[in-house]
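Missing here is one protein chain; the remaining ones are kept as they sit in the complex.
Chains: A, B and C, in written order; residue numbering restarts at 1 for each.
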Amino acid sequence: MAKVMKEVDAVIIGLGWTGGILAKELAEAGMSVVALERGTMRDPAKDYALPNIRDELRYVQRHDLMMNTARDTLTIRNNPSQEALPMRKLGSFLPGDVVGGSAVHWSGHTWRWTDNEFKIRSNYEARYGKKFIPGDMTIQDWGITYAELEPYYDKFEYTAAVSGKAGNIRGKIQAGGNPFEAPRARDYPLPPLTPILSSEVFSEAARNAGYHPFPRPSANASRAYVNPDGSKFGACQYCGYCQRFGCEANAKGSPHMTVIPIAMSKPNFELRANAWVTRIIKDASGKRVTGVAYTNVLNGEEFIQPASMVLLTAYAINNVHLMLLSGIGKPYDPVSQTGVIGKNYCYQTGAGATLFFEGRNFNPFINAGGSNATMDDFNINPDFDRGQLGFVGGYSIGAGFNTALPIGYRPVPRGTPQWGTEWKAATSKWYQTAMNIGASGGVMANRYNYYDLDPTYRNAFGLPLMRMTFDYKDNEHKMGRHAAAQINALAKTMNPTHLNEASARTDPWTVVPYQSTHNTGGTIMGSNPGNSALNKYLQSWDCHNLFVVGANVFPHNASYNPTGPVGALAYWTADAIKNRYVKNPGMLV
Amino acid sequence: MFAEAAKNHGYHPFPRPVANASRAYTNPDGSKFGACEYCGFCERFGCEANAKGSPLITVIPIAMRNPNFELRTNAWVTKVLKDSSGKKVTGVTYTNTLNGEEFEQPAGMVVLTAYAINNTHLMLLSGIGKPYDPVSQTGVVGRNYCYQTGAAAQLFFDGKHFNPFMSTGGLNVGIDDFHYDWNFDRAPHGFVGGYNLAGGMTHGRPISYRPLPAGTPQWGSEWKAASAKWYNSAMIISSSGSVMANRYNYFELDPNYRNAFGLPLMRMTFDYKPNEHKMGQHAAGVINKIAKSMNPTMMNPAVARTEPWSVVPYQSTHNTGGTIMGTNPGNSVVNKYLQSWDCHNLFVMGAGVFPHNSAYNPTGPVGALAYWAADAIKNRYLKNPGSLV
Amino acid sequence: MKDIEKEGFGRRDFLKSAVAGGAVAAAATAAVVTTQPAQAQPAGTAASGYAYLNLDEAAFVEAMVDHMVPADQYSPKGTDMGLAIFIDRALAGGWGKGERLYMQGPWKPGVPSQGYQLPLTPAELYRAGIAATNAHCAKTYGKTFDRLDAKQKQEVLIGLSSAKITFSDGLPVRVFWSTVYQTVIEGMFADPIYGGNRDKAGWKMIGFPGVIATHAQDIIKYRDKKFPADYTSISDMS
Partner (left out) sequence: MYRKITIAAAMLFAMGAVHADGDAKRGQKLFDECVACHAPERGATGGVGPSLFGVIGRKAGEVADFRYSPAMKRSGVTWNERDLDAYIEAPQKKIPANRMPYSGMPEARDRADLIAYLNATFK
């Protein structure tokens, strides 16, 4: 029989960025809060200290900070007619598995998603006509506006020490920033990172071609910084060990050195690590949740944590899984196109070229998580006309390095043999003299890209695995081909000695190589319970005291990295709870 | 030393018979054995000197030289297939564990020789024979699971050099006076079965064998001193006792847990019963008596196993029963020729056929019964396929 | 003789290289000329002796890594870089035992986009793959892989990497090859604490400086200039 713990005002499932922000905000508002994190507690001074953090084999190849697929994973397939099989080891995406979640090992890219995304369907129907959006493309407006979210973007950027250059402050275009961005109240908290040679060479070529390159905004502190909550950041060391690693210099904006310690300093907050939540419990009416069931993974003991409010913040994939396991909301069925839980799963597409410049020294091992220049001319640039191109959404093109560690990165011209002296000569010659130009493209929601529970396979707790059905559709192939063409054209203007040309991803999506940890959708937000799982305050239409925060609320995925809106929405939901929900518990919409 | 002490007590010590070739040897099939090197790395290890009697160096190579024999490794059998009547088996399904591919191997006859535990599991998974139910005491598959019990004393002789690292799999002397000597009157002791005693070395491998007087601390200089002092000057007198079958010791399929093929795990329900406790106490008494008579410097006395059986420490790999042989289908799974009462073209070997476990190690009868069944198949079954009883 | 064997490389290689005057340090890599003087191999940096590989498998791995990573001006040969020791330890350790693999059936080959679907841990896959490759070599050349000449070894590796060779026991060649190739690359470029990349030879080959990596001042200072790497590994700082 599970041991029942003392009831609290709020229980938080998963302590990454979203869980950390809500823990701080609600604990500071005096609420009694328990956070349950399945991972372990790690301390930067001990776990991320030099020299052991500089271990590519352990942290990149062996996924030390990531989800352990022996315990829990997904089954995957490309379409509903295929039999889904387990993702037996990590590859395409790498969810985190420690206190601080994926935000410990992320690179820090932080974007503001604008009304281009929030009103995507009405924008496209107004400009290109209803029939431009294919029947199976199930994109929909989000039910929120950029103006509503702007102050919360600002709050997240200033908390996470984002370095960048504003392009539009209150309508005035700023030189060096992104001219197409929506108006900001003020600049980024920190100036952009020192540009590296590869991003400068790209920017020059882009400018000559009439595009508008700008430094990618990223939560790597370009200078020492103290954020509004008093959390202290060291300056980024451009160590080249950012992606997949914890930051030893406290320079990367992560919850474990900002919001989580503040929450933990409050007596009314308690963190229980090694606590794996297996179910959210509903009351008899099914209209409210009463708490969660979890297992202490140190000894297998089971507990019930009663709470008057449940906050599901356990990374996009796990959030959807827990909703399905707990039977909250109607599971989505692609055939009848009914139900909402699991609907609109989206991912990221892209293309990349490698340019080789005999004699140049790019020193690729010197980089920060955000050491790139990028451009939005094929993304939120209003003049980018999709009429003839026939695809929805856009992509950004960028260059620079986020990692160049040698097990994973040894660029050689195509056709170089895989071993032997000729291979060693090419590897030695081109490691320092190559650079990449890559595109990151959005993925539009589709009727046949969705989550549900797998009928066969189970996790270490005997619970069904979640099944992911996903493939790139025609829209993404068209966008990818367009992006590859632009990249190759731009690359040629830089006349490299060799060029490995970019090509669109038109083969079926494969789980094997790493591509991106931007898994979005599954419990999407929206304006009515018929087409969404959550309202604009990320409150469940089914149980008003359940809030679900993470990229799983996105009705589609854009070219931008998801953490900007994810952080902003966490603050937005925290405000809605503090200022309105607790005073008058019930539906906020 | 043990033999001498046993003799003084009027017991009858004799060297334990064991399949470690004391001299180079060629067996009747022409398989060649080297002489045992007394290397001390016998049980748990493969034998580098070809001195240990294993199928790997005797019967298997002979079979493989035969063109009509084929060995498929990495082949995991998941089911024995029955025909529609359920009276005959038609072959097996198995998975190639190199790539997960599934195969069906049809056969005129199926012989189940996959170790006692796996044989019972496969019968249960394949639904051959009625599973045993302890409440109604009906059904036979899974019935009469037995194990091994025992007790042991450690004797410390200051200054003696036993050189424990020089040993074979069975370098001990045993006595059967409390096992096969029918004059051993069990009446006053109230237990069925018996035990044999043995003195000598099992092995000297240091991670697991560092004999220490009870109460020695577990770390620090005192511990180190004791380990250095007693490693070479301690010996063991141990007993191996039989376990009688019991209504509540049995196998069945587990309702919750599954193996890597998604098939239900087998559930083992077992504990020592009063019969084993009494026998254990008797054995401990005799061990301690003999041990004291050898007046060791110090001694850790033998104690009977009366705690619930625990899966944790190694005790023995003598798991018997589950597919027991017998005289009628009502109380057994296979007849005297190890032929399934349910399907006459299915034979089941191994210690799983033992209705109970004795003090002796099981491989003697297991080997003999294999030859016995082989003869029955060759000489009678093939000529006239059908029940041999 | 026994104590000497304990230091330095694998038994056989120790004798050869000791005679040849430490080929390891003398190799002047094209990327960066190392200034250290030619030293004898520091004792005890990599214990010889294998924890997982049996005699056949050790011979296979040593022959393979020396063929794929020959001694030249870029780096010493594979075994001298400790690649065989790295592979052995990786296979004997948690990764080799499949500690993070989802190993529940049922087992289906699936389609390539569904990734790894074998009921084998990396160590089991390696063992089965070496046996199958040696069987192929015995059938095709009459001897095991390690006894082939360079041309024959090249043919076998091309056969494995292109999956033109198929194994009769059903083991998929492509999966075996990608696991083998991964371990060779990891052995060359992982930190030397794992047994490979001995004396940071892999890093020196490409000019990867290693673990200190506090580069805030270096972006401008070394813009488009060769970075004077002082190769440092985890053990150098521990």
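Everything that follows uses one rule, which is that a contact is a pair of C-beta atoms (placed from the backbone, for glycine too) under 8 Å apart; a residue touches a chain by one contact, two chains touch by 3 or more.
Everything numeric in this text was worked out from a predicted model, so none of it was measured.
S.K.: Quick check: which displayed chains does the absent chain contact?
M.R.: It touches the following shown chains in the full complex: A, C.
S.K.: So one chain is hidden, and I want to know which residue out of C:Glu155, C:Asp169 or C:Asp236 touches that hidden chain in the complete assembly.
M.R.: Only one listed residue reaches the unshown chain, and that is C:Asp236.
S.K.: Among A:Tyr59, A:Trp113, A:Phe233 or A:Tyr431, single out the residue that touches the unshown chain.
M.R.: Of these options, the touching residue for the absent chain is A:Phe233.
S.K.: Using the touch definition up top, pick the residue from A:Ser92, A:Asn250 or A:Asn402 that touches the left-out chain.
M.R.: Answer from the full complex: A:Asn250 touches the omitted chain.
S.K.: Since one chain isn't shown, list which residues of chain C touch it in the complete complex.
M.R.: Listed in rising order, the touching residues are 212, 214-218, 230, 232, 236-238.
S.K.: Need a quick check: the contact residues on chain A for the chain that isn't drawn.
M.R.: These residues touch the chain not displayed: 43-45, 49-51, 223-226, 232-235, 237-239, 248-251.
In this text, only the chains that are shown with their structure count from here on.
S.K.: Between chain A and chain C, what's the gap in Å when you average each chain's C-alpha atoms?
M.R.: Between these chains, centre-to-centre, one finds 35 Å.
S.K.: What residues in chain C touch two or more of the other chains?
M.R.: Chain C, residues with two or more chain partners: 103-104, 106, 108, 117.
S.K.: Quick one: which residues in chain B touch 2 or more of the other chains?
M.R.: Only 262 qualify.
S.K.: Which residues of chain C touch chain A in their complex?
M.R.: Residue list for chain C touching chain A: 29-31, 67-70, 72, 74-75, 94-95, 98-104, 106, 108, 110-117, 157, 161, 181-182, 184-186, 189-191, 194, 202-203, 205-216, 218-220, 222-227, 232-234, 236-238.
S.K.: In the complex, go through chain C and note every residue touching chain B.
M.R.: Residues of chain C touching chain B: 103-109, 117-120, 128, 169-172.
S.K.: Applying the document's contact rule, which stretches of chain A touch chain C when the two form their complex?
M.R.: So the residues of chain A in touch with chain C come to 50-52, 54-57, 61-63, 68-70, 73, 76-78, 82-83, 85-91, 194-197, 235-241, 360-363, 365-366, 405-407, 410, 418-421, 424-425, 427-429, 431-432, 456-458, 507-512.
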